[in-house]
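To start, the structure itself, in structure tokens.
Heads up, one of the protein chains got dropped from this complex, but the rest are sitting where they should.
First chain written, first letter: the chains are A and B, and each begins at residue 1.
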Amino acid sequence: MGQIILNQVRKTFGDVEVIPPLDLTINDGEFCVFVGPSGCGKSTLLRLIAGLEDVTSGDISIDGQSATELPPAKRGLAMVFQSYALYPHMSVRKNIAFPLRMAGLPKDEIEKRVTNAASVLNLTDYLDRRPGQLSGGQRQRVAIGRAIVREPAAFLFDEPLSNLDAALRVGMRLEISELHKRLSTTMIYVTHDQVEAMTMADKIVVLRAGNIEQVGSPLELYKAPRNTFVAGFIGSPKMNFIQGEQASALGADTIGIRPEHIDVSDTQGQWSGRVGVSEHLGSDTFIHVHDTGLGDTITVRAAGEVDFKHGDTIHLTPRADQIHKFDAQGLRI
Amino acid sequence: MARAVSSRRKSINTALAWGIGLIIFFPILWTILTSFKTEGQAIADPPVFLFFDWTLENYSIVQDRSDYMRYLWNSVIIAGGSTLLGIIIAVPAAWSMAFVPSKRTKDILMWMLSTKMLPAVGVLYPIYLLFIKLGLLDSLFGLVIVLMLINLPIIIWMLYTYFKEIPGEILEAARMDGASLKSEILYVLTPMAIPGIASTILLNVILAWNEAFWTLNLTAAKAGPLTAFIASYSSPEGLFYAKLSAASTMAIAPILILGWFSQKQLVRGLTFGAVK
Partner (left out) sequence: MATQHSRTAARIMMAPAVTLLLGWMLVPLIMTLYFSFKKYLPLRGGDLGWVGFDNYVRFVSSSAFWPSVTATLIIVGGVLLITICFGVLLAILLDQPMWGQGIVRILIIAPFFVMPTVSSLVWKNMFMDPNYGLLSYLWEFFGAEPIQWMSQAALPSIIIIVSWQWLPFATLILLTAIQSLDSEQLEASEMDGASTLRRFWHIILPHLSRAITVVLLIQTIFLLSIFAEIFVTTGGAFGSKTLSYLIFQRVLESQNVGLGSAGGVYAIILANIVAIFLMRIVGKNLDN
């Protein structure tokens, strides 16, 4: 079981309030991702839940019991750190066994669980190596192994993939998702990468300056962002924002339209502009369009390969039902 | 720097460096050589360098006359005991400052350093008096305590700089893994810091071994270490160069060997991390 409830949790460092009072419920078995730009307080929030930092005020409860006063060791949570934080002087076997040894489990039980975890994570051949002799991905798996043997109430991941190269990151993303499906244990995952958030989460918590901007499933956030910040943060490439006449015509201060919701044509359309840089990805082409009279450069996505050259005139038509409207405060209308 | 250097220049460098190195090392070499000479050969005119009748008799005379082994034992106890005690007190303190720093940490570190700079002579009498009152004069225990205290700031500083290099996340991981503070320090921090702790021990054994103010002023016949043993040779008595050399060789040999192992860490320890 692993339901985690934050009630009016607040954190200050000296005079600086990094997390204003905040409420959040993470349900048992949920994969919850904290996402936001660096410095938004997502890691601090995770460390508060872990018990590595004290809350200034408010209450954290795990499985219905208040854990606010408990030291990290007593909270029944396991954490995977950005730097993996493996014990360099211990073999992989000893690293994975460490939490069990601390819990005072009998030797044969430890052995059984370590063997089990190693086979789940494909680490059986590496059990007697030191962390220094492993690759980044293997180290990451050892860190995960160390977390799962304890059978914790919840797993906490602090940007676990940011030290891996791009190809490995995609693989590990799948492995972690797979692990979640198999264990169905609560996981809290911190990242600044919205792609990780979108692909892995059951529930995304978007944070900015310690405030929760929006909580919801990936598709809710994508389809109905509550404000311009969430709208701009979720989705890639970023949503285009347009102000002025076009917006007020629709009764909004700002309108937003995603690059994939704009149709392109070389003959006619609602807006027109000049083609700037085109990014050809094969499956898609991202075209940056200048001089549309809409303010900023507009980015559009065209499926597959399209034949526009730098400097060509291009016509754009936004899909009316996909236009997001925001008021002067940036809130969704 | 992987650069092409003419072998002529390299030869000149080598000759020059070896020449200077041998001149600097010569007093030690000469002492070692003289310790194997007879007293007559030790003052021969012209001096003999290698071609003399090698003898070990000086070593046995020194041992018989002044009981070298006892002084050696005292030195070992004082240097080893003060270092060990210092480490036990310093590890927790250095842990605190390295991993739970507060606004005052820097001030505390600087203050600790400042106690090291208190001139010994300024507090000689109070310590002397306290030693008499507490019955510690000429006792090994008293010297262990004093040398531990004078080297404690260096031990804490060295450990602090080594601990600072260990990522805090690893200790946090241990905490998450259910380790108590004791287990965290014993099973995670200490093994990881073994190289640093070893060099701290090494340097402080050397410093304590060679300390020659308190060891000379607070001991007499009973607890005197090798510094005092050698000082007893300061009033010459007839022909004594060979015996002085033998005694000196025995006093410096153990630490010379330890010192060569620790030369890299020396810089860091003696400059309080200001030069690495």
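The rule is short, and it goes like this: a residue touches a chain if its C-beta (ideal position, glycine included) is under 8 Å from a C-beta of that chain, and two chains touch if they have at least 3 such contacts.
For clarity, every value in this text was computed on a predicted model and none was experimentally measured.
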Omitted chain touches shown chains A, B
The one of B:Ile156, B:Ala193 or B:Ala223 in touch with the missing chain is B:Ile156
Missing-chain contact, candidates B:Phe36, B:Trp95 or B:Phe163, resolves to B:Trp95
Even though one chain is not shown, chain A touches it at residues 13, 51-54, 71
Even though one chain is not shown, chain B touches it at residues 1, 5, 9-10, 13-14, 16-18, 20-22, 24-25, 27-28, 30-31, 34, 43, 45-47, 89-90, 92-93, 95-97, 99-100, 102, 106, 108-115, 117-130, 149, 152-153, 156, 181, 206, 209-210, 212-213, 216-217, 226-228, 230-231, 233-234, 236, 240-241, 244-245, 248, 251-252, 255-256, 258-260, 263, 266-267, 270-276
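To be clear about the criterion, only the chains that are shown with their structure count from here on.
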Seen from chain B, its contact residues with chain A in the complex are 167, 169-170, 172-180, 183, 187-188, 191-192, 194
Residue set of chain A touching chain B in the complex reads 50, 52, 71-73, 77-79, 81-83, 85-90, 98-99, 102-103, 146, 150
